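Every protein chain of the complex appears in place save one, which is left out.
For subunit A:
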Amino acid sequence: MENPLIQLANVNKWYNQFHVLRDIDLEVRRGERIVVCGPSGSGKSTMIRCINGLEAYEQGTITVAGERVDQDDDNIEKIRQRVGMVFQSFNLFPHLSILDNLTLGPIKLKRVPRAAAEARAMELLERVHIGHQALKFPNQLSGGQQQRVAIARALAMEPDVMLFDEPTSALDPEMVKEVLDVMIELAGTGMTMICVTHEMGFARAVADRVVFMADGAIAEVGTPDSFFSAPRTERARQFIQQVIH
C-alpha cells in the first residue's frame, strides 16, 4: 500500500503541566477527507496546527510526505508550502488586494512569474466564486467572502493537503453555507483535507473518516455513518447529541 501522506505517531504535547495531546496516532492517505471533531479544549486545533509546525510537539513524530515536521528545522518552510491552512479568523493580509493576497506566496516563494501567478489566482478566485472582487481589499468583503479568499490563497500554493481550523466558526450563520459549499467542491476535486469542524452535515457529505477527540486523545475513529448513528463511546454520544441540537 502507498505510504500515508500524513502520519502522526505517538505524538504528545504539553502546555507546562497541561497534557494537550496524548499519544496521537493518525495516518491520512492521499485524497482522504478527514473531519476532526470533539468538545472544545479537546486538542483538535492543536493537533492540526502541529501538522504544519505552527505548534511544537514534545514527543513522537509527524511526517508530511515522508518529511519530518520540526519547527526548528529549515525544512519546515518547504513543508508549509505543501500544506495549505485555513484559519477560523481568515487572517487575510489587509494591506494587500485580494489578488495580491493570492499571488504573494507563489511569486516570492516559488518564483512564479507575476502574469502566470495572477492568471492562476484569477482561476482560483473564479472557483470560489469571487473573481469579480479580485482588486478589492479584504476589509471590503464579507466574512464568508474573506474565508473563501483564504481558501483560494492556500490553494494558490498548490498544496498536497489542506488543513481547515474551524473555518466556519467565526461566520454569521447565513455565510456558513457558501464556505461549506466551496469546501465540498474542493473535496470533489480529490484534495486531501483535514477539517476541524462542528458542521456535521459537512462531515456526512464528504468525510471518509470522522476523528473524535476528547481530553487530548483520539477517542474514536469511524466512517460518518457509523460514528453518527452508532458511536462507541459515551463521550461521543454526548457530543453528538449536543451538536445536533
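Basically, a residue touches a chain if its C-beta (ideal position, glycine included) is under 8 Å from a C-beta of that chain, and two chains touch if they have at least 3 such contacts; residues count from 1.
Following the convention adopted for this analysis, contacts and distances are computed from a predicted model.
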{"item": "Omitted chain (choose from \"Carrier domain-containing protein\", \"General L-amino acid transport system permease protein\", \"Anthranilate 1,2-dioxygenase large subunit\" or \"Fe-S cluster assembly protein SufD\") - UniProt protein name", "value": "\"General L-amino acid transport system permease protein\""}
{"item": "Chain not shown: contacting residue from A:5, A:47 or A:157", "value": "A:157"}
{"item": "Option from A:9, A:104, A:122 or A:217 whose C-beta touches the chain left out", "value": "A:104"}
{"item": "Option from A:91, A:142, A:223 or A:242 whose C-beta touches the chain left out", "value": "A:91"}
{"item": "Touching residues on subunit A - with respect to the absent chain", "value": "52, 54, 77-78, 80-81, 83-85, 87, 89, 91-95, 104-105, 108-109, 137, 139-140, 153-154, 157"}
